[in-house]
Structure formats: structure tokens, C-alpha cells
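Take a look at the structure below.
Of the protein chains in this complex, all but one are displayed in their positions.
What follows is chain A.
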Amino acid sequence: MRQTILRTTALAAGLGMTAGAAMAQDIRFQCYSDGNECEVYDDLLSRFEAENQGVNITVDVVPYQAILENLPVQLAAGNGPDMAKVTDLGGLNQYYLDLAPYIDTAAWDEAFGNTLDWYRAGDRQGYYGLHTQLTITGGFVNATLFEQAGVEMPGEGATWDDWATATKAVAEATDADFPMAVDRSGHRVAGPAISYGAKFLDAEGKGTFDGFKPFAEQFVAWNEDGTMARDVWASQGGATYADAAQEFINGEVVLYYSGSWQVARLDEQVGDFFDWKVIGSPCGPTGECTGMPGGAGIVGFEQTEHPELVAKIIDFLAQKDIYAEAAARTRNLPAHQGVAAEGVTFEDVTPAAQEALSAFAADLKNVSPTAFAYQGYAGNRAMFGITVERLSQAIVGELTVDDAMTRMEDDLKAAAEGSQ
């Protein structure tokens, strides 16, 4: 009798486990963090799991490099995750799951109308990405150095030239190493380049470097005469990313042009060392004073075995209350227009950081339509890389600016042919 009971119990447990396994839906979410994003999503998604029995979401935290280099190869080979946090928004479009059949598209249009296009490419015009992390490029200045130098800080509407003159005077007076520094990134120089007349997209919506030359000439000249920190662009090769945040934190740079994602780092590491503030993007000769929008978003992939569930998870994160909580906890600017309109009180930040983030949010109105369109262009990553490589060669004297411009156009043509 006892044996019969044991056998029956074991059989029931076995059947139960088998049934459980059959019902369980495992989702893998490949995530990278600029700060604490993956940790926050993991926490938010555990609420989704609690509301949806049998769903198991594994957040695989990977380095950013893996998202850039490994994920595309995984997807091409059909071995990708179910969903991921990506930055090559339009570039991976061919693999995206169209969420349209599973979500309230009207609500998404209302909330994310500004960023939905960034995930679209060619004739694939569905609903693909939840933009979780809106960023905008802009300048940070060391206000203490200005104060010490007794130089008046240029005001709203000041041009890049005005800032170059002012920061040079400050650097001279205070012995700071560099008047200005810009991250070594094609995305970072795109805003200033548009302010100098770069088009980036032609009438047919294809990539071009038309109008980029005036900025290239000025940028190379600034690197040659020491206005710009030459180390940042010249000490690396290829399209490798390099930032100048550490130099700014060390008080060596008067004006550092980077973006809103640096706020948390500066807030934490500068501390009371000096006062800093966000100045948005200086103006160029065209009268534009634009930065580049950007950021990261969560997408699902067509190769998932659970398309409906993946869409449901992404839609869960897109809900206003959840989205607002994620923005506040991750200290990222919201792309959700409803959340942005109501404003976000960011968690665990100092008043200086709150002010900086608010300044970046306010600067969004100055972003040129060209910058929005370029951010949404599927081939922008190739163009960013070409910009960095050729501009660096001009800075170190391997190419003249004219030769660099010719090479940029040739590279762009080759990239278009190569990706066909």
C-alpha cells in the first residue's frame, strides 16, 4: 500500500512537472546598461511574471559591445534572443517583430509618435521599438573655471565661435588643458555639423555628406590650434569610441560636448569639485542650434517562438505608469510624450543633476528635423563610422579635408553597395 502511494505520488509529481514545463514560456531579454537600466527592467519584469503565471523572463546583461557586434551576427544566424535593448535602431529593422497586431497602435502613436520612425526602414513601417532611453547631445561647461577666469559665459543663442573664443580665454587664464572637447563619435559631431550646414540625407532620403565640409574644416582647425582636445580624436584608430568625460571630471576641459547620458556620471564623480551646467547645443553659421537625439529602445525579434508574449511584455513596459517609474529610476529622459509632459522627478539625483536633465529635456525643442531624420536613417551607423575614421585621418594629417570628404562619399557608396 505504502509503495502504491509512493508510486502514485511520484507519477503525479512527474506529470505535474511535465505539464508545468510544457506551459512555461521562457523569454530571453538581452540587455546592456549605461547605468542601472537592466536592474530596473529586471525588477519591473518580475511584476509582469507575477501577473502572468508560467512566464519566465531572463534578463541577460551583456556589455554594450556585444549589442553592437555580437547581436547582429546572432540574429543573422537565427540564434538571437527573443528581445533586446538596442541602439542601432533602424539598422536591425529586418529582424524586428512587428508589434502592431498585439498592441493599441493609436495609443503608441500618441505616446511615441516622435520615435517610432527611428525603428522603421524601407517598406517595413510597422510598430517595432519602445524607445526607453531618450538622449540628446549637448554641452557641459565648467562654471567654476569661468568664474575663476573672470570671463563672462556666452548666453543663449551663442555660436560655436563665441564658445571657442570664451573657452580659450578661460583655459588661458586658468591653465586648463583644453578649451573644448567632443566625444570621438559620429553621432556626437552630427548635431554641430547640421548647425554648420550638413544635410546627411538627400531628397530621396539616402545618406549623403553634402554640406559637411564647413564643419569638417572648422573641427580640424580647432584640433590643430589646440581649441579642441586633440587627444580624444587623434589617440585612437578606426571608428573606436572615446569620450572626454574623465578629462572634464578632472577639471581639464572648459566645455565638454557629449550628451544627457553623462549627467549621472558627472553628478556622481564631480561632486563638490566644481560647478558645472548644461548649455545645450551652440549655434552654427546656418542659425541652427541643434544637438542629436538618440538613445536606446527595446525591440522584439521575428525569430521568437512567442511573438504575442514578447509584444505583451514590451507593451507592459510602455504603459505610462511603468514607463514613468522606469524613467525616474534609471534617470533617463522619457520618450513617452505623456510622461515627458508631466515631467519626471528623477530618483537619487542631486538638484544639479535634476537641473541638468531638465535643461536637456528643454533643449529637445531646438533639435532640427534633419537631426531627427538622420537618427531614424537605417544607414546612420555606417555614416557615423565613416565620419570618425576620415575626420580622424584629417586631424592627424594623413588626409587633407578635401581628400577626407572625397573618401567619405566613396566609403558611403561602398557601404551602400556592400549592404545590398
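Here is the rule we go by: a residue touches a chain if its C-beta (ideal position, glycine included) is under 8 Å from a C-beta of that chain, and two chains touch if they have at least 3 such contacts; residues count from 1.
The working rule: contacts and distances are computed from a predicted model.
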item: Hidden subunit of the complex - UniProt protein name among "Carbohydrate ABC transporter membrane protein 1, CUT1 family", "Protein-methionine-sulfoxide reductase catalytic subunit MsrP", "Raffinose/stachyose/melibiose transport system permease protein" or "Spore germination protein"; value: "Carbohydrate ABC transporter membrane protein 1, CUT1 family"
item: Contacting the left-out chain in the complete assembly, out of A:77, A:203 or A:341; value: A:77
item: Residues of chain A in contact with the chain not shown; value: 69, 72-73, 76-77, 88, 91, 230-231, 234-240, 242, 381-382, 385, 389, 392-393, 395-399, 403, 407, 410, 414-415, 418-420
